[in-house]
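All remarks here apply to the structure that follows.
A single protein chain has been removed from this complex, and every other one stays in its place.
Here is subunit A:
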(Lines give C-alpha, C1' and ligand atoms only; values in the text may rest on other atoms or scores of the structure.)
Protein backbone atom coordinates (compact mmCIF):
# COMPACT_ATOMS: atom_id res chain seq x y z
CA UNK A 1 0.00 0.00 0.00
CA UNK A 2 2.54 2.50 -1.12
CA UNK A 3 -0.17 4.98 -1.87
CA UNK A 4 -0.88 5.44 1.81
CA UNK A 5 -4.35 3.95 1.60
CA UNK A 6 -5.30 6.02 -1.35
CA UNK A 7 -5.84 4.47 -4.72
CA UNK A 8 -4.88 6.71 -7.60
CA UNK A 9 -7.47 7.09 -10.33
CA UNK A 10 -6.47 5.08 -13.30
CA UNK A 11 -8.05 6.39 -16.43
CA UNK A 12 -8.98 3.56 -18.74
CA UNK A 13 -11.88 4.99 -20.65
CA UNK A 14 -12.04 8.10 -22.71
CA UNK A 15 -12.96 11.22 -20.84
CA UNK A 16 -16.68 11.82 -20.73
CA UNK A 17 -17.60 8.17 -20.82
CA UNK A 18 -20.26 7.45 -18.28
CA UNK A 19 -19.83 4.30 -16.29
CA UNK A 20 -22.10 2.97 -13.65
CA UNK A 21 -21.68 -0.36 -12.04
CA UNK A 22 -22.38 -2.64 -9.16
CA UNK A 23 -25.48 -3.23 -7.17
CA UNK A 24 -26.56 0.37 -7.53
CA UNK A 25 -26.61 -0.10 -11.24
CA UNK A 26 -28.90 -3.12 -11.04
CA UNK A 27 -31.26 -1.26 -8.79
CA UNK A 28 -31.34 1.80 -10.95
CA UNK A 29 -32.07 -0.40 -13.97
CA UNK A 30 -34.91 -1.99 -12.08
CA UNK A 31 -36.27 1.43 -11.18
CA UNK A 32 -36.26 2.49 -14.78
CA UNK A 33 -38.22 -0.60 -15.80
CA UNK A 34 -40.70 -0.08 -13.01
CA UNK A 35 -41.23 3.48 -14.17
CA UNK A 36 -42.17 2.19 -17.59
CA UNK A 37 -44.43 -0.39 -16.04
CA UNK A 38 -46.15 2.40 -14.12
CA UNK A 39 -47.02 4.15 -17.32
CA UNK A 40 -48.60 1.07 -18.76
CA UNK A 41 -50.38 -0.38 -15.79
CA UNK A 42 -53.46 1.81 -16.11
CA UNK A 43 -54.21 0.48 -19.57
CA UNK A 44 -54.70 -3.18 -18.64
CA UNK A 45 -58.03 -4.90 -18.90
CA UNK A 46 -61.58 -3.99 -19.83
CA UNK A 47 -61.52 -0.94 -17.60
CA UNK A 48 -58.08 0.09 -18.62
CA UNK A 49 -57.83 3.63 -19.81
CA UNK A 50 -56.14 5.01 -22.88
CA UNK A 51 -53.06 7.10 -23.21
CA UNK A 52 -52.91 10.11 -25.45
CA UNK A 53 -49.49 10.64 -26.94
CA UNK A 54 -48.54 13.57 -29.10
CA UNK A 55 -45.41 13.00 -31.08
CA UNK A 56 -44.25 15.25 -33.88
CA UNK A 57 -47.70 16.80 -34.01
CA UNK A 58 -49.30 13.45 -34.54
CA UNK A 59 -51.87 12.47 -31.96
CA UNK A 60 -52.27 8.85 -31.02
CA UNK A 61 -54.79 7.55 -28.56
CA UNK A 62 -54.21 3.98 -27.66
CA UNK A 63 -54.25 1.35 -25.01
CA UNK A 64 -52.18 -1.12 -26.92
CA UNK A 65 -49.01 -1.74 -24.92
CA UNK A 66 -46.71 -2.14 -27.87
CA UNK A 67 -47.96 1.03 -29.53
CA UNK A 68 -47.54 3.12 -26.42
CA UNK A 69 -44.06 1.88 -25.70
CA UNK A 70 -43.02 2.48 -29.27
CA UNK A 71 -44.20 6.07 -29.09
CA UNK A 72 -42.74 6.78 -25.66
CA UNK A 73 -39.28 7.06 -27.14
CA UNK A 74 -37.49 5.26 -24.35
CA UNK A 75 -33.73 5.74 -24.25
CA UNK A 76 -32.80 4.11 -21.02
CA UNK A 77 -30.94 0.93 -21.98
CA UNK A 78 -32.62 -1.33 -19.44
CA UNK A 79 -36.06 0.13 -20.00
CA UNK A 80 -35.61 -0.48 -23.70
CA UNK A 81 -35.67 -4.18 -23.00
CA UNK A 82 -39.29 -3.84 -21.91
CA UNK A 83 -40.09 -2.09 -25.15
CA UNK A 84 -38.45 -4.87 -27.09
CA UNK A 85 -40.26 -7.72 -25.37
CA UNK A 86 -43.55 -5.98 -25.82
CA UNK A 87 -42.80 -5.54 -29.47
CA UNK A 88 -41.77 -9.15 -29.88
CA UNK A 89 -44.94 -10.27 -28.15
CA UNK A 90 -46.80 -8.14 -30.67
CA UNK A 91 -45.16 -9.73 -33.65
CA UNK A 92 -45.21 -13.22 -32.23
CA UNK A 93 -48.73 -13.46 -30.87
CA UNK A 94 -50.21 -10.01 -31.34
CA UNK A 95 -51.98 -9.78 -28.03
CA UNK A 96 -50.91 -9.46 -24.41
CA UNK A 97 -48.41 -6.72 -25.10
CA UNK A 98 -49.36 -4.83 -21.98
CA UNK A 99 -49.34 -7.91 -19.78
CA UNK A 100 -45.84 -8.87 -20.80
CA UNK A 101 -44.41 -5.50 -19.83
CA UNK A 102 -46.37 -5.53 -16.59
CA UNK A 103 -45.12 -8.98 -15.67
CA UNK A 104 -41.50 -8.16 -16.43
CA UNK A 105 -41.73 -5.00 -14.35
CA UNK A 106 -43.28 -6.89 -11.50
CA UNK A 107 -40.65 -9.64 -11.53
CA UNK A 108 -38.00 -6.97 -11.27
CA UNK A 109 -39.83 -5.18 -8.51
CA UNK A 110 -39.99 -8.40 -6.50
CA UNK A 111 -36.33 -9.16 -7.02
CA UNK A 112 -35.31 -5.67 -5.94
CA UNK A 113 -35.60 -6.53 -2.28
CA UNK A 114 -33.33 -9.55 -2.69
CA UNK A 115 -30.73 -7.47 -4.49
CA UNK A 116 -30.90 -4.88 -1.77
CA UNK A 117 -30.34 -7.60 0.80
CA UNK A 118 -27.24 -8.60 -1.11
CA UNK A 119 -28.39 -11.77 -2.79
CA UNK A 120 -26.51 -12.59 -5.96
CA UNK A 121 -28.48 -11.97 -9.14
CA UNK A 122 -27.54 -15.41 -10.43
CA UNK A 123 -29.45 -17.09 -7.64
CA UNK A 124 -32.50 -15.02 -8.44
CA UNK A 125 -32.29 -15.76 -12.12
CA UNK A 126 -31.99 -19.45 -11.41
CA UNK A 127 -35.16 -19.34 -9.36
CA UNK A 128 -37.01 -17.36 -11.99
CA UNK A 129 -36.03 -19.81 -14.69
CA UNK A 130 -37.29 -22.71 -12.66
CA UNK A 131 -40.55 -20.94 -11.82
CA UNK A 132 -41.15 -20.00 -15.43
CA UNK A 133 -40.52 -23.52 -16.57
CA UNK A 134 -42.96 -24.86 -14.04
CA UNK A 135 -45.62 -22.34 -15.01
CA UNK A 136 -45.38 -23.14 -18.68
CA UNK A 137 -45.66 -26.83 -17.99
CA UNK A 138 -48.66 -26.19 -15.84
CA UNK A 139 -50.36 -24.09 -18.51
CA UNK A 140 -49.86 -26.91 -20.97
CA UNK A 141 -51.38 -29.27 -18.47
CA UNK A 142 -54.39 -27.10 -17.78
CA UNK A 143 -55.15 -25.79 -21.25
CA UNK A 144 -58.31 -26.93 -22.96
CA UNK A 145 -58.43 -27.91 -26.58
CA UNK A 146 -61.00 -26.33 -28.87
CA UNK A 147 -62.82 -28.81 -31.01
CA UNK A 148 -62.90 -27.99 -34.65
CA UNK A 149 -64.97 -30.91 -35.91
CA UNK A 150 -68.13 -28.88 -36.08
CA UNK A 151 -67.42 -25.72 -38.07
CA UNK A 152 -70.39 -23.82 -36.66
CA UNK A 153 -69.40 -24.55 -33.13
CA UNK A 154 -65.73 -23.88 -33.80
CA UNK A 155 -66.66 -20.52 -35.20
CA UNK A 156 -68.57 -19.73 -32.08
CA UNK A 157 -65.56 -20.67 -29.98
CA UNK A 158 -63.28 -18.45 -32.02
CA UNK A 159 -65.67 -15.57 -31.51
CA UNK A 160 -65.34 -16.03 -27.77
CA UNK A 161 -61.58 -15.69 -28.01
CA UNK A 162 -61.81 -12.61 -30.19
CA UNK A 163 -64.25 -11.08 -27.78
CA UNK A 164 -61.88 -11.43 -24.86
CA UNK A 165 -59.12 -9.77 -26.85
CA UNK A 166 -61.41 -6.87 -27.64
CA UNK A 167 -62.73 -6.42 -24.14
CA UNK A 168 -60.19 -3.77 -23.21
CA UNK A 169 -60.44 -1.80 -26.42
CA UNK A 170 -62.57 1.02 -27.68
CA UNK A 171 -64.67 -1.42 -29.67
CA UNK A 172 -65.68 -3.27 -26.55
CA UNK A 173 -69.30 -2.17 -26.79
CA UNK A 174 -69.59 -3.21 -30.41
CA UNK A 175 -67.68 -6.41 -29.92
CA UNK A 176 -70.50 -8.60 -31.24
CA UNK A 177 -70.31 -6.80 -34.52
CA UNK A 178 -66.54 -6.85 -34.74
CA UNK A 179 -65.96 -10.42 -33.58
CA UNK A 180 -68.14 -11.51 -36.47
CA UNK A 181 -65.94 -9.52 -38.85
CA UNK A 182 -62.70 -10.77 -37.41
CA UNK A 183 -63.66 -14.42 -37.38
CA UNK A 184 -65.04 -14.21 -40.89
CA UNK A 185 -61.89 -12.57 -42.13
CA UNK A 186 -59.56 -15.07 -40.59
CA UNK A 187 -61.62 -18.05 -41.70
CA UNK A 188 -61.59 -16.83 -45.29
CA UNK A 189 -57.83 -16.90 -45.36
CA UNK A 190 -55.90 -19.89 -46.51
CA UNK A 191 -56.21 -22.16 -43.49
CA UNK A 192 -52.72 -23.62 -43.83
CA UNK A 193 -50.95 -20.36 -44.13
CA UNK A 194 -53.12 -17.82 -42.28
CA UNK A 195 -51.14 -14.85 -43.43
CA UNK A 196 -52.84 -11.93 -41.74
CA UNK A 197 -51.14 -9.56 -44.17
CA UNK A 198 -53.79 -10.65 -46.62
CA UNK A 199 -56.48 -8.97 -44.58
CA UNK A 200 -56.48 -5.54 -46.09
CA UNK A 201 -57.52 -2.85 -43.66
CA UNK A 202 -58.61 0.46 -45.16
CA UNK A 203 -59.66 3.51 -43.22
CA UNK A 204 -62.29 6.04 -44.20
CA UNK A 205 -63.07 8.73 -41.66
CA UNK A 206 -66.71 9.46 -40.97
CA UNK A 207 -69.66 7.29 -40.17
CA UNK A 208 -70.10 5.20 -37.11
CA UNK A 209 -67.82 2.32 -36.17
CA UNK A 210 -70.56 -0.11 -37.02
CA UNK A 211 -70.63 1.16 -40.60
CA UNK A 212 -67.43 -0.80 -41.07
CA UNK A 213 -67.64 -3.01 -44.11
CA UNK A 214 -66.41 -6.50 -44.68
CA UNK A 215 -65.58 -7.32 -48.25
CA UNK A 216 -64.90 -10.80 -49.44
CA UNK A 217 -62.32 -9.82 -51.94
CA UNK A 218 -60.21 -6.77 -52.45
CA UNK A 219 -60.95 -3.12 -52.00
CA UNK A 220 -58.66 -0.26 -52.71
CA UNK A 221 -59.04 3.46 -52.95
CA UNK A 222 -59.57 5.13 -56.26
CA UNK A 223 -56.18 6.00 -57.61
CA UNK A 224 -55.19 9.27 -59.20
CA UNK A 225 -56.98 9.53 -62.49
CA UNK A 226 -56.78 11.61 -65.61
CA UNK A 227 -59.51 13.23 -67.66
CA UNK A 228 -61.58 10.57 -69.35
CA UNK A 229 -61.67 8.30 -66.33
CA UNK A 230 -65.26 9.25 -65.56
CA UNK A 231 -66.30 8.01 -68.96
CA UNK A 232 -65.11 4.53 -68.23
CA UNK A 233 -67.64 1.95 -67.11
CA UNK A 234 -67.53 1.42 -63.36
CA UNK A 235 -69.39 -1.81 -63.03
CA UNK A 236 -68.59 -5.23 -64.45
CA UNK A 237 -69.88 -8.74 -64.06
CA UNK A 238 -67.29 -11.44 -64.49
CA UNK A 239 -64.66 -9.12 -65.88
CA UNK A 240 -61.24 -10.15 -67.06
CA UNK A 241 -58.59 -8.42 -65.08
CA UNK A 242 -55.13 -7.63 -66.34
CA UNK A 243 -52.42 -6.64 -63.92
CA UNK A 244 -49.51 -4.74 -65.31
CA UNK A 245 -46.25 -3.27 -64.25
CA UNK A 246 -45.99 -1.06 -67.30
CA UNK A 247 -46.15 2.67 -67.65
CA UNK A 248 -48.78 3.54 -70.22
CA UNK A 249 -47.94 7.05 -71.17
CA UNK A 250 -46.77 8.93 -74.20
CA UNK A 251 -43.21 9.72 -73.25
CA UNK A 252 -39.61 9.54 -74.20
CA UNK A 253 -38.59 5.93 -74.42
CA UNK A 254 -35.13 6.63 -73.08
CA UNK A 255 -34.52 9.52 -70.77
CA UNK A 256 -31.07 10.44 -71.91
CA UNK A 257 -31.47 9.81 -75.60
CA UNK A 258 -31.34 12.66 -78.03
CA UNK A 259 -32.53 12.62 -81.60
CA UNK A 260 -30.84 14.71 -84.20
CA UNK A 261 -33.14 15.68 -86.99
CA UNK A 262 -31.69 16.73 -90.29
CA UNK A 263 -34.71 16.99 -92.46
CA UNK A 264 -37.98 18.61 -91.62
CA UNK A 265 -39.92 15.62 -92.87
CA UNK A 266 -38.23 13.33 -90.39
CA UNK A 267 -39.77 15.39 -87.70
CA UNK A 268 -43.26 14.05 -88.26
CA UNK A 269 -41.93 10.53 -88.57
CA UNK A 270 -40.45 10.59 -85.14
CA UNK A 271 -43.67 11.90 -83.68
CA UNK A 272 -45.57 9.15 -85.43
CA UNK A 273 -43.11 6.55 -84.24
CA UNK A 274 -43.61 7.56 -80.67
CA UNK A 275 -47.37 7.40 -81.05
CA UNK A 276 -47.10 4.04 -82.67
CA UNK A 277 -45.20 2.66 -79.72
CA UNK A 278 -47.82 3.59 -77.20
CA UNK A 279 -50.77 2.74 -79.41
CA UNK A 280 -49.33 -0.69 -80.08
CA UNK A 281 -49.09 -1.33 -76.39
CA UNK A 282 -52.64 -0.17 -75.83
CA UNK A 283 -53.98 -2.19 -78.73
CA UNK A 284 -52.21 -5.28 -77.45
CA UNK A 285 -53.92 -4.81 -74.13
CA UNK A 286 -57.32 -4.36 -75.73
CA UNK A 287 -56.72 -7.49 -77.81
CA UNK A 288 -56.28 -9.60 -74.72
CA UNK A 289 -59.96 -9.02 -74.01
CA UNK A 290 -59.35 -7.61 -70.57
CA UNK A 291 -62.08 -5.41 -69.08
CA UNK A 292 -60.08 -4.05 -66.22
CA UNK A 293 -56.51 -2.91 -66.47
CA UNK A 294 -54.54 -2.24 -63.33
CA UNK A 295 -51.00 -1.03 -63.24
CA UNK A 296 -48.49 -0.32 -60.54
CA UNK A 297 -47.08 2.46 -62.70
CA UNK A 298 -48.96 5.49 -63.97
CA UNK A 299 -51.55 5.19 -66.70
CA UNK A 300 -51.54 8.48 -68.56
CA UNK A 301 -54.39 10.55 -69.94
CA UNK A 302 -53.97 9.20 -73.44
CA UNK A 303 -54.33 5.63 -72.25
CA UNK A 304 -57.22 6.55 -69.97
CA UNK A 305 -59.14 8.00 -72.89
CA UNK A 306 -58.17 5.13 -75.14
CA UNK A 307 -59.59 2.66 -72.65
CA UNK A 308 -62.64 4.82 -72.03
CA UNK A 309 -63.43 4.67 -75.74
CA UNK A 310 -63.28 0.92 -75.63
CA UNK A 311 -65.26 0.36 -72.44
CA UNK A 312 -62.34 -0.70 -70.32
CA UNK A 313 -61.74 0.36 -66.75
CA UNK A 314 -58.23 1.25 -65.75
CA UNK A 315 -56.40 2.32 -62.62
CA UNK A 316 -52.78 3.37 -62.49
CA UNK A 317 -50.42 3.74 -59.55
CA UNK A 318 -52.03 0.94 -57.61
CA UNK A 319 -50.00 0.46 -54.42
CA UNK A 320 -47.87 -2.66 -54.26
CA UNK A 321 -49.67 -4.43 -51.44
CA UNK A 322 -53.08 -3.78 -52.94
CA UNK A 323 -51.82 -5.17 -56.22
CA UNK A 324 -50.56 -8.29 -54.50
CA UNK A 325 -53.87 -8.83 -52.84
CA UNK A 326 -55.75 -8.29 -56.09
CA UNK A 327 -53.65 -10.98 -57.74
CA UNK A 328 -54.15 -13.39 -54.90
CA UNK A 329 -57.87 -12.83 -55.12
CA UNK A 330 -58.53 -12.78 -58.84
CA UNK A 331 -55.71 -14.96 -60.07
CA UNK A 332 -53.43 -14.21 -63.01
CA UNK A 333 -50.04 -12.65 -62.63
CA UNK A 334 -48.32 -9.31 -63.02
CA UNK A 335 -47.23 -8.64 -66.57
CA UNK A 336 -44.21 -6.55 -67.29
CA UNK A 337 -44.79 -6.26 -71.01
CA UNK A 338 -47.87 -5.73 -73.09
CA UNK A 339 -47.17 -8.39 -75.65
CA UNK A 340 -47.85 -12.12 -75.51
CA UNK A 341 -50.46 -11.94 -72.82
CA UNK A 342 -52.52 -15.09 -72.82
CA UNK A 343 -55.91 -15.86 -71.34
CA UNK A 344 -54.08 -17.64 -68.58
CA UNK A 345 -52.50 -14.43 -67.33
CA UNK A 346 -55.81 -12.70 -66.75
CA UNK A 347 -57.68 -12.88 -63.50
CA UNK A 348 -61.39 -12.71 -62.90
CA UNK A 349 -63.99 -12.11 -60.25
CA UNK A 350 -67.77 -12.07 -60.07
CA UNK A 351 -68.43 -8.40 -59.60
CA UNK A 352 -66.30 -5.35 -59.94
CA UNK A 353 -67.69 -2.05 -58.80
CA UNK A 354 -66.60 1.44 -57.92
CA UNK A 355 -68.54 2.67 -54.91
CA UNK A 356 -68.66 5.76 -52.78
CA UNK A 357 -67.76 5.17 -49.15
CA UNK A 358 -67.99 8.28 -47.02
CA UNK A 359 -66.10 10.95 -48.86
CA UNK A 360 -63.99 8.55 -50.88
CA UNK A 361 -64.41 6.22 -53.75
CA UNK A 362 -63.34 2.64 -53.60
CA UNK A 363 -62.79 -0.09 -56.17
CA UNK A 364 -64.26 -3.35 -55.02
CA UNK A 365 -63.55 -6.79 -56.41
CA UNK A 366 -65.98 -9.27 -55.00
CA UNK A 367 -66.72 -12.94 -55.39
CA UNK A 368 -63.22 -13.84 -56.40
CA UNK A 369 -62.61 -17.47 -57.33
CA UNK A 370 -59.46 -17.76 -55.28
CA UNK A 371 -60.64 -15.68 -52.37
CA UNK A 372 -57.97 -16.09 -49.84
CA UNK A 373 -58.01 -12.46 -49.01
CA UNK A 374 -60.52 -10.07 -47.49
CA UNK A 375 -60.76 -6.36 -46.94
CA UNK A 376 -62.13 -4.42 -44.04
CA UNK A 377 -63.13 -0.83 -44.57
CA UNK A 378 -63.10 0.81 -41.17
CA UNK A 379 -65.21 3.82 -40.32
CA UNK A 380 -65.22 6.06 -37.29
CA UNK A 381 -65.76 9.56 -36.05
CA UNK A 382 -62.16 10.70 -36.02
CA UNK A 383 -58.85 9.50 -37.39
CA UNK A 384 -57.65 8.58 -33.94
CA UNK A 385 -60.75 6.47 -33.38
CA UNK A 386 -60.21 4.56 -36.59
CA UNK A 387 -56.56 4.00 -35.86
CA UNK A 388 -57.35 2.60 -32.46
CA UNK A 389 -60.04 0.37 -33.99
CA UNK A 390 -57.45 -0.90 -36.42
CA UNK A 391 -55.02 -1.74 -33.63
CA UNK A 392 -57.76 -3.47 -31.68
CA UNK A 393 -58.81 -5.50 -34.68
CA UNK A 394 -55.22 -6.45 -35.32
CA UNK A 395 -54.97 -7.87 -31.83
CA UNK A 396 -58.20 -9.77 -32.25
CA UNK A 397 -57.20 -11.09 -35.65
CA UNK A 398 -53.94 -12.35 -34.25
CA UNK A 399 -55.70 -14.03 -31.36
CA UNK A 400 -58.12 -15.81 -33.67
CA UNK A 401 -55.28 -16.81 -35.91
CA UNK A 402 -53.37 -18.25 -32.96
CA UNK A 403 -56.44 -20.05 -31.74
CA UNK A 404 -56.88 -21.74 -35.09
CA UNK A 405 -53.26 -22.77 -35.35
CA UNK A 406 -52.85 -23.81 -31.80
CA UNK A 407 -56.24 -24.71 -30.54
CA UNK A 408 -55.54 -24.49 -26.83
CA UNK A 409 -57.12 -21.92 -24.57
CA UNK A 410 -57.09 -20.96 -20.94
CA UNK A 411 -59.46 -18.77 -18.98
CA UNK A 412 -58.68 -15.08 -18.78
CA UNK A 413 -59.59 -12.41 -16.28
CA UNK A 414 -56.65 -13.31 -14.08
CA UNK A 415 -57.79 -16.91 -13.60
CA UNK A 416 -54.75 -18.61 -15.04
CA UNK A 417 -52.38 -16.28 -13.21
CA UNK A 418 -54.04 -17.04 -9.89
CA UNK A 419 -53.82 -20.74 -10.53
CA UNK A 420 -50.14 -20.57 -11.48
CA UNK A 421 -49.46 -18.44 -8.46
CA UNK A 422 -51.09 -21.02 -6.22
CA UNK A 423 -49.16 -23.89 -7.75
CA UNK A 424 -45.83 -22.09 -7.46
CA UNK A 425 -46.51 -21.19 -3.85
CA UNK A 426 -47.27 -24.79 -3.01
CA UNK A 427 -44.18 -25.92 -4.84
CA UNK A 428 -41.94 -23.37 -3.14
CA UNK A 429 -42.80 -24.76 0.25
CA UNK A 430 -41.36 -28.12 -0.74
CA UNK A 431 -37.88 -26.87 -1.49
CA UNK A 432 -35.29 -25.65 0.97
CA UNK A 433 -32.99 -22.68 0.67
CA UNK A 434 -33.11 -19.32 -1.03
CA UNK A 435 -34.99 -20.71 -3.98
CA UNK A 436 -38.03 -20.99 -1.78
CA UNK A 437 -38.12 -17.23 -1.34
CA UNK A 438 -37.54 -16.52 -4.99
CA UNK A 439 -40.15 -18.86 -6.34
CA UNK A 440 -42.73 -17.49 -3.96
CA UNK A 441 -41.73 -13.98 -5.06
CA UNK A 442 -42.38 -15.08 -8.63
CA UNK A 443 -45.75 -16.40 -7.54
CA UNK A 444 -46.55 -13.10 -5.90
CA UNK A 445 -45.50 -11.18 -9.00
CA UNK A 446 -47.97 -13.17 -11.10
CA UNK A 447 -50.80 -11.75 -9.05
CA UNK A 448 -50.10 -8.32 -10.53
CA UNK A 449 -52.41 -9.14 -13.43
CA UNK A 450 -55.61 -9.70 -11.42
CA UNK A 451 -54.62 -6.99 -8.96
CA UNK A 452 -54.13 -4.40 -11.65
CA UNK A 453 -57.37 -5.45 -13.33
CA UNK A 454 -59.18 -4.75 -10.07
CA UNK A 455 -57.42 -1.47 -9.54
CA UNK A 456 -58.29 -0.23 -13.01
CA UNK A 457 -61.91 -1.16 -12.56
CA UNK A 458 -62.05 0.52 -9.18
CA UNK A 459 -62.71 -2.73 -7.34
CA UNK A 460 -61.27 -3.78 -4.03
CA UNK A 461 -58.27 -5.80 -5.12
CA UNK A 462 -57.30 -7.19 -1.77
CA UNK A 463 -60.71 -8.58 -1.02
CA UNK A 464 -61.30 -10.14 -4.41
CA UNK A 465 -57.81 -11.57 -4.56
CA UNK A 466 -58.29 -13.22 -1.20
CA UNK A 467 -61.53 -14.75 -2.41
CA UNK A 468 -59.81 -16.01 -5.52
CA UNK A 469 -56.93 -17.46 -3.55
CA UNK A 470 -59.21 -19.41 -1.32
CA UNK A 471 -61.24 -20.75 -4.24
CA UNK A 472 -58.13 -21.76 -6.16
CA UNK A 473 -56.77 -23.57 -3.16
CA UNK A 474 -60.03 -25.52 -3.14
CA UNK A 475 -59.28 -26.63 -6.66
CA UNK A 476 -61.46 -24.21 -8.62
CA UNK A 477 -58.99 -23.77 -11.43
CA UNK A 478 -60.86 -21.33 -13.63
CA UNK A 479 -62.06 -18.76 -11.15
CA UNK A 480 -61.18 -15.21 -12.12
CA UNK A 481 -62.48 -11.69 -11.98
CA UNK A 482 -65.90 -10.89 -13.37
CA UNK A 483 -66.45 -7.23 -14.08
CA UNK A 484 -70.12 -7.48 -14.84
CA UNK A 485 -70.84 -8.80 -11.39
CA UNK A 486 -67.98 -6.78 -9.91
CA UNK A 487 -67.01 -9.99 -8.22
CA UNK A 488 -65.53 -13.32 -9.17
CA UNK A 489 -66.83 -16.22 -11.21
CA UNK A 490 -65.81 -19.19 -13.28
CA UNK A 491 -64.35 -17.50 -16.31
CA UNK A 492 -64.12 -20.65 -18.36
CA UNK A 493 -67.86 -21.00 -18.22
CA UNK A 494 -68.20 -17.30 -18.90
CA UNK A 495 -66.25 -17.80 -22.11
CA UNK A 496 -63.51 -15.37 -21.20
CA UNK A 497 -60.88 -17.26 -23.10
CA UNK A 498 -57.40 -16.52 -24.24
CA UNK A 499 -55.10 -18.64 -26.36
CA UNK A 500 -52.67 -20.39 -24.05
CA UNK A 501 -49.87 -19.45 -26.40
CA UNK A 502 -50.35 -15.80 -25.51
CA UNK A 503 -49.83 -16.60 -21.87
CA UNK A 504 -46.89 -18.93 -22.38
CA UNK A 505 -45.13 -16.48 -24.62
CA UNK A 506 -45.80 -13.60 -22.25
CA UNK A 507 -44.43 -15.50 -19.27
CA UNK A 508 -41.36 -16.63 -21.11
CA UNK A 509 -40.42 -13.27 -22.53
CA UNK A 510 -41.15 -11.46 -19.29
CA UNK A 511 -38.90 -13.86 -17.41
CA UNK A 512 -36.16 -13.60 -20.01
CA UNK A 513 -36.31 -9.83 -19.85
CA UNK A 514 -36.17 -9.77 -16.08
CA UNK A 515 -33.19 -12.11 -16.08
CA UNK A 516 -31.43 -9.97 -18.65
CA UNK A 517 -31.89 -6.83 -16.58
CA UNK A 518 -30.74 -8.57 -13.40
CA UNK A 519 -27.59 -9.86 -15.02
CA UNK A 520 -26.38 -6.45 -16.11
CA UNK A 521 -24.22 -4.79 -13.51
CA UNK A 522 -22.37 -2.28 -15.56
CA UNK A 523 -23.29 0.22 -18.21
CA UNK A 524 -20.70 2.05 -20.19
CA UNK A 525 -22.11 4.87 -22.22
CA UNK A 526 -19.79 6.45 -24.68
CA UNK A 527 -20.02 10.16 -24.84
CA UNK A 528 -22.03 11.36 -27.76
CA UNK A 529 -20.02 12.83 -30.59
CA UNK A 530 -18.90 16.40 -30.07
CA UNK A 531 -21.38 18.82 -31.47
CA UNK A 532 -20.14 20.97 -34.28
CA UNK A 533 -19.57 24.57 -33.32
CA UNK A 534 -21.47 26.06 -36.24
CA UNK A 535 -25.15 26.57 -35.76
CA UNK A 536 -26.43 24.61 -38.71
CA UNK A 537 -24.63 21.48 -37.70
CA UNK A 538 -25.80 21.91 -34.13
CA UNK A 539 -29.34 22.07 -35.39
CA UNK A 540 -28.77 18.89 -37.33
CA UNK A 541 -27.51 17.16 -34.25
CA UNK A 542 -30.59 18.32 -32.40
CA UNK A 543 -32.70 16.91 -35.13
CA UNK A 544 -30.87 13.63 -34.97
CA UNK A 545 -31.77 13.28 -31.36
CA UNK A 546 -35.42 13.87 -32.07
CA UNK A 547 -35.80 11.05 -34.54
CA UNK A 548 -36.99 7.82 -32.97
CA UNK A 549 -34.78 4.82 -33.38
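Keep this in mind: a residue touches a chain if its C-beta (ideal position, glycine included) is under 8 Å from a C-beta of that chain, and two chains touch if they have at least 3 such contacts; residues count from 1.
One rule holds for everything that comes next: contacts and distances are computed from a predicted model.
Visitor: Since a chain is absent, check the UniProt entry for it and pick the matching name: "High-affinity nitrate transporter 3.2-like isoform X1", "Tetratricopeptide repeat protein 4", "Spindle pole body component" or "T-complex protein 1 subunit epsilon".
Guide: "T-complex protein 1 subunit epsilon"
Visitor: Looking beyond the chains shown, say which of A:384, A:452 or A:500 touches the absent one.
Guide: A:384
Visitor: Among the options A:72, A:158 or A:398, which residue touches the chain absent from this view?
Guide: In the full complex, the listed residue that touches the missing chain is A:72.
Visitor: Kindly note down the residues of subunit A that lie in touch with the hidden chain.
Guide: 20, 24-25, 27-28, 31-32, 34-36, 38-39, 42-43, 46-47, 49-56, 59, 61, 63, 71-76, 79, 170, 173, 205-210, 226-231, 250-254, 256-262, 264-265, 267-268, 270-271, 273-275, 301-302, 305-306, 308-309, 356, 358-359, 380-385, 388, 457-458, 539, 542-543, 545-546, 548
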